[in-house]
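Dumping the structure here so I can ask a few things about it.
With one protein chain withheld, the remaining protein chains of the complex are depicted in position.
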Amino acid sequence: MKSDGIPSGCAISGLMSEDGRRINGKKIIESIACMHDRSNGLGGGFAAYGIYPKRKDMYAFHMMYDNARAKEDTEEFFKDHFNVDKDEAIPTHRQNGISDPPILWRYFLEVPENKLEFLSERDYVAKTVMKIHSEIEGSFVASSGMNMGAFKGVGYPEDIGRFFKLEEYSAYIWTAHGRFPTNTPGWWGGAHPFTLLDWSVVHNGEISSYGINKRYLEMFGYKLELRTDTEVIAYMFDLLVRKHKLPVEIAAETLAAAFWKDIDRMEPGKKKIATAIRQVYGSTLLNGPFSIIIGHNRGMIGLNDRIKLRPMTAARKDDMLYMASEESAIREIAPDLDEVWSPRAGTPVFGTLKAGVE
Amino acid sequence: MTMKIDAKGMHYRTLNKMIRDAVASGEKEFELDNIGGQRYIGAGLNENVKITINGTSGNDLGVFMNGAKIIINANAQDGIANTMNAGEIIVHGSVGDIVGYAMRGGKLYIKGDVGYRVGIHMKEYKKQVPIIIAGGTAGDFFGEYMAGGIMILLGMNEKNPLVGNYVGTGMHGGVMYIRGKVDPYHLGKEVSCLELSEEDIKLISGYLKEYCEHFGFDFNAVMSGKFTKLVPLSLRPYGNMYVY
Partner (left out) sequence: MESQLPAEFIVNIDHERCRKCKRCVMNCSFSAIEFKDKVTANNRQCVACHRCATFCPENAITITQNPLDYKDGYNWSPEIRKNILKQAESGGMILTGMGNPKPYPIYWDHMLIDACQVTNPSIDPLREPMELRTYLGAKPEFLEFEGDPGNISLKTELAPQVKLDIPIVFAAMSYGAISLNAHKALAMAARRMGTLMNTGEGGLHEDLAGYADRIIVQVASGRFGVTSKYLNNSALVEIKIGQGAKPGIGGHLPGEKVGEDISKTRMIPVGTDALSPAPHHDIYSIEDLSQLIYAIKETTDYKKPVSVKIAAVHNVAAIASGIVRAGADVVMIDGFRGGTGAAPMIIRDHVGIPIELALAAVDDRLRQEGIRNRASILVGGSIRQSADVVKAIALGADACVIGTASLIAMGCRVCQKCYTGNCAWGIATQKPELVRRLNPEVAADRLCNLLTAWGHEIQEVLGSLGINAIESLRGSRERLRGVGLNQEALDILGIKHAGIGQ
């Protein structure tokens, strides 16, 4: 049941240490749990960066299988496409409120040299992810980045977090999502975050421009199987930053571009950039209500739509950057903050891992 | 001073920009060596400049040209003088098809043969009367849709046939002079053949003198041939095709 395509409300939270200190998973669970009432128990999830230091140069695939057959087929596929360094069950813990999980398994993969004659390693991995989704029934890639992973499922986010034993992980970036879908699909893959390579997206809101955003990505060979706008955002970042090599701040600007009225008043250099962005990247504009937190290996980006139809609060304390749908979710884990602010509409907030930190 | 450009391996865009830029800064004369197929030489040039071309020039030479003079010391290709408005092109060789399409002014003097559809939809407006003179033979559809201007075909090389089929088909303006006999079978339905009047001879003499000077032909020998004059039967050949 991959094609849910359900509109949803939601809660999001994210935290990061720009110094690269590892934060225990308990913190992010506490933060997202504070916003329990923004979710309805039909989806919760987390993305964590820096959790696999021993295998940091391998692609960590977090898999969800509907059945043993799907697992077998996928493992055959992995053997053909990668060198499998290690595979194991993703550790879980019995948890009230969580039932009927899929088979959860993770793999640490390397790309064999001979596969890269005509495309880059990351293109190759991205393609295999889309291939699994479109070709192997009952198999879903929850995450596929290096030194990161997504943990998600059907349930309240705090229950999902405990189910996945997140207290046993330490990460320099955590993002979390609590979901309020308006129908009842009960499919684990449909929970946030959505990921591709090391991009992860947690998202509150629904994007009214989904139709064209999707068609635009399809023009560049992306296969969008999930009919959700969050998947679109993850792929969009992959296209803009990895393939088109746009600076991250420009990529963020394309998604929540300035209004013409404001562009017309900009100084010439900025105006030229803003105009070109709207001329060339009109189809990547995310139109409609959203606030999102995007995680990647070097940082975290918070962004909301250009007329601020969804809430977002950001805060700093020493090397820590926090973002959440509600200030209370930040205060819950960091009562004493240096700075708290509401980012302006369409203005991204960047957290960047310090140079040299891994 | 003539600006010399060695165009060996140069893309037309680079070459034409060099010319445009130089013209803008006052250059009046160019000599282009090693031309090999570069298109659009002289495109849209409004200024009174002279360009000499050594080598086979590319398609659409002189397209939309409006006053320049181009001398080609070789054969030229298709689309020469396309929609040309004014200026002069002299070809010391033969040219390809679609010569002087919709040409509205200026002169195109060709020493040798011309291809198919020469002078197609050529027109004139007030003092702007375009003229094409070719020294050799022509292919089919000579003067198709011709709406104005003057075309002269000399057949100096005495090849056969002098001109192809459908001469002046759809012709509704202008005049053609063909040196030699044109088989009525070769004529389009919209054309009539006439003898030359005194005025006609006066008219073509002026142009042909100039033409002969360019190529070293003997003017008297040229004029000694018998010319056929072709004019349209009607200015409105398709006036009765429709009912309202």
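Side notes on the structure shown:
Chains: A and B, in written order; residue numbering restarts at 1 for each.
The definition used in the following text is that contacts are C-beta pairs under 8 Å (C-beta built on N, C-alpha and C of every residue); 3 or more make two chains touch, one makes a residue touch a chain.
Not measured: the values here are computed from a predicted model.
For the chain that is not shown, the touched chains among those present are A, B, taking the whole complex. Within the complete assembly, B:Tyr101 is the residue of B:Phe30, B:Tyr101, B:Phe142 or B:Phe227 that touches the hidden chain. Contact with the chain not shown here comes from a single listed residue; of B:Asn16, B:Ser57 or B:Ser94, that residue is B:Asn16.
For the chain missing from the display, the contacting residue among A:Ala68, A:Leu119 or A:Ala276 is A:Ala276, taking the whole complex into account. Interface with the hidden chain, as seen from chain A, comprises residues 5-9, 182, 205-212, 214-216, 218-220, 227, 243-247, 249-250, 257, 259-261, 269, 272-273, 276-283, 285, 287-289, 306-307, 309.
Residues of chain B in touch with the missing chain: 12-13, 16, 20, 39-40, 43-46, 59-60, 63-66, 78-79, 82-83, 85, 98, 101-102, 104, 117, 120-121, 123-125, 128, 144-145, 147-148, 170, 172-173, 235-244.
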